[in-house]
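Of the protein chains in this complex, all but one are displayed in their positions.
And now, subunit A:
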Amino acid sequence: MGKNMSNYKVIIGMEIHVQLKTKSGMFCGCKNDPDAKKPNIYTCPVCLGMPGGLPVANKKAIEWTIMLGLALGCKINKFSKFDRKHYFYPDLPKGYQISQYDIPFCYGGKVETSDGPIGITRVHLEEDTGKLIHDTVNGEKVSLIDFNRSGTPLVEIVTEPEIYSSAQAKEYAKKLRQIIRYLDISDCDMEKGGMRLEANISLLRHPQGVRNETGHSKGVQLPKYKVELKNINSFRFLERGIEYEIERQREILEKGETPIQETRGYNAEKGITYSQRTKEEAADYRYFPDPDLPPININDKWFSEIVSQMPEAFEDMFGRWIKEYKINREMTELLFETADQAKWLDKLFSEAIKEKLPVDKLVNLLIHKKIKLELFKADQAQIITEYKKEVTVDEITDDVIIGYIKKAVTANSQAVADYKAGKGNAMNFLVGAVIREAKKKIEFGRLVKLIQSSI
């Protein structure tokens, strides 16, 4: 972080687009496969925007959007609608995108981060556009359009400008991905554009340079400009791009100037952001309710059906696991993504606890693939049996072990020397060497002691 940073407060708001993995498109029956290898194979009059084509909303996509809203603690608009957002671009065949304007399905939620909560302004549902491919065909430069992606359901999650650092932005985005994957409504594949990150970044000069320690109070007057950092396809680039942007804007502000309101991209090779488009004024999308789609009324029956599909809240579940199974959260998070997988683990953990096995250790072995059975497919009882086999040690006397130790020590004198020189890691190496020699399962702690007394 540069000098004089204390004079500025970083203010970031994020907009994240996520493709839903419904079977069919947002408004048509086409297979939802935006990344199909062959272009334009999943298209129809509706997603091609042909004359006479009419949209029919995908019920599942609406339900998943509401589930995401609920998982983010949002309130739900039980009366909602779709609007037309007009702009010209060759990959937008109708000349407008069907989106949601003033009544999104979800609003007013929050996501907790280690640096405080981030308000979720809204979660709305829209359709993805086609994709432009710039290529050379027969020596001629051409722009081609692939409409496989046109009409893929897309949710947009918008935060309040309540993110105050690049690290917090990254944490938020990762957490959001975790929640979405847990709901199993998107793969959030960033490489393929399944999850697209945008950050609106600006710097606010603290009055009289007074440092604001917590500074996360609402109601701060926002800076008069913002820079939109767009099309970022990794969390690392998000963090670096924001860092770069903060420094760039600080330098401009230090000179007494105001950064230009613009859209910038991130060049990962050079590690810099670059101007893509300056917005003279806000675009006029001429939103109006799509007359082809009747408003959506989510009655009590439908709403409770949606609620009943919700898995146990992610945070609640972890709280319970830590209490009941004494698991290590960071480790356990690596084991699964979806709620179905979590459910499967829950059963495994509860069976392990019944047999008084240490769940933490079980998790450890699973992560290190010491148990060869396929997770989430095998029967939990089988996993427990395998675990028991794995942790059972062979019967062997100290004398026999010492015999193996001697052989191993002679063959690895350098490791012995390293260990004596204070390199703790060398002991792990020696333990491994003894086990290979003995071809038996021996308790780790016992081996360490015996080796120590033998060298």
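Remarks
Basically, a contact is a pair of C-beta atoms (placed from the backbone, for glycine too) under 8 Å apart; a residue touches a chain by one contact, two chains touch by 3 or more; residues count from 1.
By definition in this document, contacts and distances are computed from a predicted model.
According to its UniProt record, the chain left out of view corresponds to "Glutamyl-tRNA(Gln) amidotransferase subunit A" among "Phosphonate transport system permease protein", "NADH-quinone oxidoreductase subunit D domain-containing protein", "Alginate O-acetyltransferase complex protein AlgI" or "Glutamyl-tRNA(Gln) amidotransferase subunit A".
Although one chain is not drawn, the whole complex shows that of A:Gly49, A:Gly193, A:Pro311 or A:Pro358 it is A:Gly49 that touches it.
Among A:Leu293, A:Ile353 or A:Val409, only A:Leu293 touches the chain that is left out of the view.
Although one chain is not drawn, its touching partners on subunit A can still be listed: residues 45, 49-57, 84, 86, 88, 90, 93-96, 282, 284, 286-288, 291-294.
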